[in-house]
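Submitted below is the structure of interest, expressed as structure tokens.
Every protein chain except one is present and positioned as in the full complex.
A, B, C, D and E are the chain letters, set down in written order, and residue numbers restart from 1 in every chain.
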Amino acid sequence: MTSTLSGASLRSDGRRPDELRPVTITRRWLDAGEGNVLVEFGNTKVLCVASFTAGVPRWRKGSGEGWVTAEYAMLPRATSTRSDRESVKGRVGGRTHEISRLVGRSLRAVVDVKALGENTIVLDCDVLQADGGTRTAAITGAWVALADAIAWGQRQGAIKGSKPVLLDSVAAISVGIVDGVPMLDLPYVEDVRADTDMNVVVTGRGQFVEVQGTAEHAPFDRDELNTLLDLALGGTAELTRTQELALATDPVPRG
Amino acid sequence: MTSTLSGASLRSDGRRPDELRPVTITRRWLDAGEGNVLVEFGNTKVLCVASFTAGVPRWRKGSGEGWVTAEYAMLPRATSTRSDRESVKGRVGGRTHEISRLVGRSLRAVVDVKALGENTIVLDCDVLQADGGTRTAAITGAWVALADAIAWGQRQGAIKGSKPVLLDSVAAISVGIVDGVPMLDLPYVEDVRADTDMNVVVTGRGQFVEVQGTAEHAPFDRDELNTLLDLALGGTAELTRTQELALATDPVPRG
Amino acid sequence: MTSTLSGASLRSDGRRPDELRPVTITRRWLDAGEGNVLVEFGNTKVLCVASFTAGVPRWRKGSGEGWVTAEYAMLPRATSTRSDRESVKGRVGGRTHEISRLVGRSLRAVVDVKALGENTIVLDCDVLQADGGTRTAAITGAWVALADAIAWGQRQGAIKGSKPVLLDSVAAISVGIVDGVPMLDLPYVEDVRADTDMNVVVTGRGQFVEVQGTAEHAPFDRDELNTLLDLALGGTAELTRTQELALATDPVPRG
Amino acid sequence: MTSTLSGASLRSDGRRPDELRPVTITRRWLDAGEGNVLVEFGNTKVLCVASFTAGVPRWRKGSGEGWVTAEYAMLPRATSTRSDRESVKGRVGGRTHEISRLVGRSLRAVVDVKALGENTIVLDCDVLQADGGTRTAAITGAWVALADAIAWGQRQGAIKGSKPVLLDSVAAISVGIVDGVPMLDLPYVEDVRADTDMNVVVTGRGQFVEVQGTAEHAPFDRDELNTLLDLALGGTAELTRTQELALATDPVPRG
Amino acid sequence: MTSTLSGASLRSDGRRPDELRPVTITRRWLDAGEGNVLVEFGNTKVLCVASFTAGVPRWRKGSGEGWVTAEYAMLPRATSTRSDRESVKGRVGGRTHEISRLVGRSLRAVVDVKALGENTIVLDCDVLQADGGTRTAAITGAWVALADAIAWGQRQGAIKGSKPVLLDSVAAISVGIVDGVPMLDLPYVEDVRADTDMNVVVTGRGQFVEVQGTAEHAPFDRDELNTLLDLALGGTAELTRTQELALATDPVPRG
Partner (left out) sequence: MTSTLSGASLRSDGRRPDELRPVTITRRWLDAGEGNVLVEFGNTKVLCVASFTAGVPRWRKGSGEGWVTAEYAMLPRATSTRSDRESVKGRVGGRTHEISRLVGRSLRAVVDVKALGENTIVLDCDVLQADGGTRTAAITGAWVALADAIAWGQRQGAIKGSKPVLLDSVAAISVGIVDGVPMLDLPYVEDVRADTDMNVVVTGRGQFVEVQGTAEHAPFDRDELNTLLDLALGGTAELTRTQELALATDPVPRG
């Protein structure tokens, strides 16, 4: 493989290979939820709503620890052709299950469940429009909604004590090799052509939470893996700054 | 019952009993769909997306007639407390079924299925935030998305012939009797206190498509019914003008 | 529209437009249930069985209030062609859901849940044969079965106190406009041809509990609505007398 | 075991051990179906409706052979306490599955599927009231409904040729050992006390189609088995005569 | 019928009509479960695993009695063509339900639930390879796994008292009439050609627990029934000895 990180515009939207799409994180886009965020990675739009409730699932009662979980779903026409609703089909699909679990694990990796106490926060990530990278946008946006919900719980006194609940921030980005070129933040048209597709979840301090690399078309070697990880770390560092900015400047939270 | 249509402000949001909440209809809020609309009745926000496909369900093949149907759903945290997802529960609830059927019937009442030809249009109405009147907002917004999808089908040549497909417009509003006072367009706080609750679906020419009056708390008499219908017709006339305005002034449709 | 309430026989079964089909209400048709009724509107036959149990659903515990609910279903060959069983399909259909909810709401509108105390009554309405008007027959018959179940609960001492549990009776009828003529109590052949179809639920005192008018084929105006409501009120008044007669003259209830 | 076939009345309803309950088979109890029967074994009432359709399931197409199948179900309050509907639970229970399969197999044992041709007959057996022996009543009644449906198919010309489709009749009865006494046709109160419970399906010529003996409480020996089979053959011979009588004397079939 | 129990080899695998296939019962084939057995009847292989848990289902609490139940299932490619998984189809099929219930009843027939105390034992019988007789192999193997689980419960002190929990052993075999010849222990190729097929469950003392005879192709008479029962009793007597041997000689149980 000959990879090229610079050079003439290789991408349909004119981006450089190592460039993110325009990312926006809008806090309090709705009134609903103890935290809510509309996150956009280019044309991908995901609504992330955090629901805070006192108490934990039965299997966790009495542990003194809280629980953070997530559910991901797509609206039927988030994509270019309409899909049947999972509610109508009567079952949640494998992809939905897989991404819901990924989002939940990624958030839990930066939460001190002891400090959260016996409270539950559910993050609903509903994709309004999908153009690649929906799971990475969901993680990135959900973390901000989670931060707002935790702040709400602290202001309400539902979270006791002064120990920080969030150990770090977390953000995610996709990377892939398209026509031999490693690229950051793939939109749908690049995603379907990629030989290798990787989703990387990284903390604010730059440590890995999840590395999920997949080769449907062609296996990848150690060098390619390293190049992709470099690209990803660059992207998540930028997303971390966008998250910080959103938390610093957005409207006064509800409560 | 002593009903009072004027007088000092009776409503928590300062509206007169016969006054609609602020209504906005935003066309092309997304890129997805052959028509899409974000409709807002006060704090109620519903995303209505029209999907146009050539062909009809099996039971309609060869009839020369098209099909228009709708699916309504709520995001889990559209309401003040989170509800479990119907996909996770593995079944569509009775209320969801009932409203989906109502939206579909209301739209079909103004569609000439012969003129549509053997094409199908599905209207997905997903409630992003619920504050009463979600089904009436869904009908009102879905009709605009439907109009855009029909126009798209005509531009694409998928709909042949010059016969108009839409016979009229259709809009809907809720009315109810709260503390003895008939009121228009109930938000959630009024809806739960209403003795009688009615949803009225009306064409642009002012004829009824659906009249659904329900008395959970106290039966209602003929006079009350008439007062409520008067209120509703005033509200739907105003919604008809808002729909016309949206279609007249919004951005160029996709095509 | 030119409506004609009199004139030569317009209906296949020789009825006048404002005439009910023969209606019979047979109490104690079975041994099962704390109340049971076989109700017939012409060829439509519905078995309504009331099950009385002490206690209420969890969400109502400690309220001091009872609960009345209903489930409607059709046998697979109640209609002219066989339908698949909902149990075999693994899901309850939208129409079934909608009618079950309607029957339950209609009955609750005349029940004083405080006087019922923390008891639950479930009304199972199973259509043995369907020839139009199954939901209206179900409501009309279920109310009689409910009255018997309440009387049973009082004799057993499960319902304490002397406050009447039933505030009124409730009955229901369908009306519709067929070939421009408003008609009462539509059998299947008229129902499929009706431009407008309305189900009206009315108390013994003549007040409305539900008004559900639907125009799949042609919208209807205020005059048509009024004519239909007049017809319906005439029909439900007659059904009320049939209900009273059934309760007055039928065999001694079980106890 | 000391078994006693005669002697003082041992049974709560005054029957001798080898005596059937009153059995009635009412043909054309409904208008629905190409054959329908209300069968009563004492207080057990089962509605058996036959639906005849041209064509066979996909896996049988082109074989020249027909198909006969059955579905058994109970109304929720057929028993002394109400059961949840299987449609609401979203799944068919094991007992329902097992009995549906038994009824279907029993009927197919006397059908010449070649002579039936590529037609399908579905027998719906819905228990309106259950007092023991519902599966045996279902088989006995369903065979009569099946005979009517086959006659209908022959009159309509849907079944071609003059070969008889029915090779024999089939009837079924339960037997059991209660307090050491073998008994015929157990009602619910005897059924729950039986050590051994057997359902026997027998042709008109007296041959076995199914023998299903079950010992939940105490295993049984060869002598007991033989005594039970003797009892059962006496009962089914009598049921065969009742079936013949029903077919000989009932009202003219539809068609 | 002319039945021949001896004579030249009639069977594809060279067995005499009254001869079992090679039967092996391997205890502790796995580490999992409080008892586990791989049982083989010729090419039929069933894994039977017993799970012992303290406590009983809610409906049995406080009775002082235990509960024994079973679940039967087949791997998708246990048969010559692959079947869809029941988990993927979202429902358990009728045959699976029926056999699970049969296995559970057969085991309970020899268990003293009082002596078991409030403990539950679940027997999972998973067919790894199917060549006829899977349900009879399952019962025969499951009883051995059950015996091991009971012994485990006694060693652990979870089962109190010295009363024997197992009243007897239980084994099962299939018999059938193939081309007029009654045969023992049918493999798949014989099973599909059998006119009559019977599964017989017998205790160690030679009493019947279940007799399930079925005639899909041709009804059977009393003589045939008796011949089949003789064959079955010979087979189960031999299986009883194999069970005893397995319990006597196998490796030390876990505990």
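Methods note: a residue touches a chain if its C-beta (ideal position, glycine included) is under 8 Å from a C-beta of that chain, and two chains touch if they have at least 3 such contacts.
A quick note: this is a predicted structure, and the numbers were derived from the prediction, not measured.
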Task: Among shown chains, those touching the left-out chain - done: A, E
Open item on the list: Of the residues D:90, D:104 or D:213, I need the one that contacts the missing chain.
Closed with: D:90
Task: Of E:23, E:56 or E:78, the one touching the omitted chain in the full complex - done: E:78
Task: Touch residues of subunit A, complete complex, unshown partner - done: 91-95, 97-98, 100-101, 105, 108-109, 168, 198, 203, 205-217, 219-222, 225, 229
Task: Missing-chain contacts mapped onto subunit E - done: 30-33, 36, 43, 45, 47, 49, 51, 53, 71, 73, 75-82, 85-92, 96, 122, 124, 126, 128-129
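Heads up, the rule we're going with is that only the chains that are shown with their structure count from here on.
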Task: Partner chains shared by subunit B and subunit D (touch criterion as defined above) - done: C
Task: Interface copy of A-B among B-C, D-E or C-D, judged by whether over half of the contact pairs recur - done: C-D
- [ ] Between subunit A and subunit E, tell me the centre distance in angstrom, where each centre is the average of that chain's C-alpha atoms.
- [x] 51
Task: Distance from subunit E to subunit B - Cα centre to Cα centre, in angstrom - done: 60
Task: Residues within subunit D bordering two or more other chains - done: 90-92
TODO: Sort out which chains touch which and give me every pair.
DONE: A-B, B-C, C-D, D-E
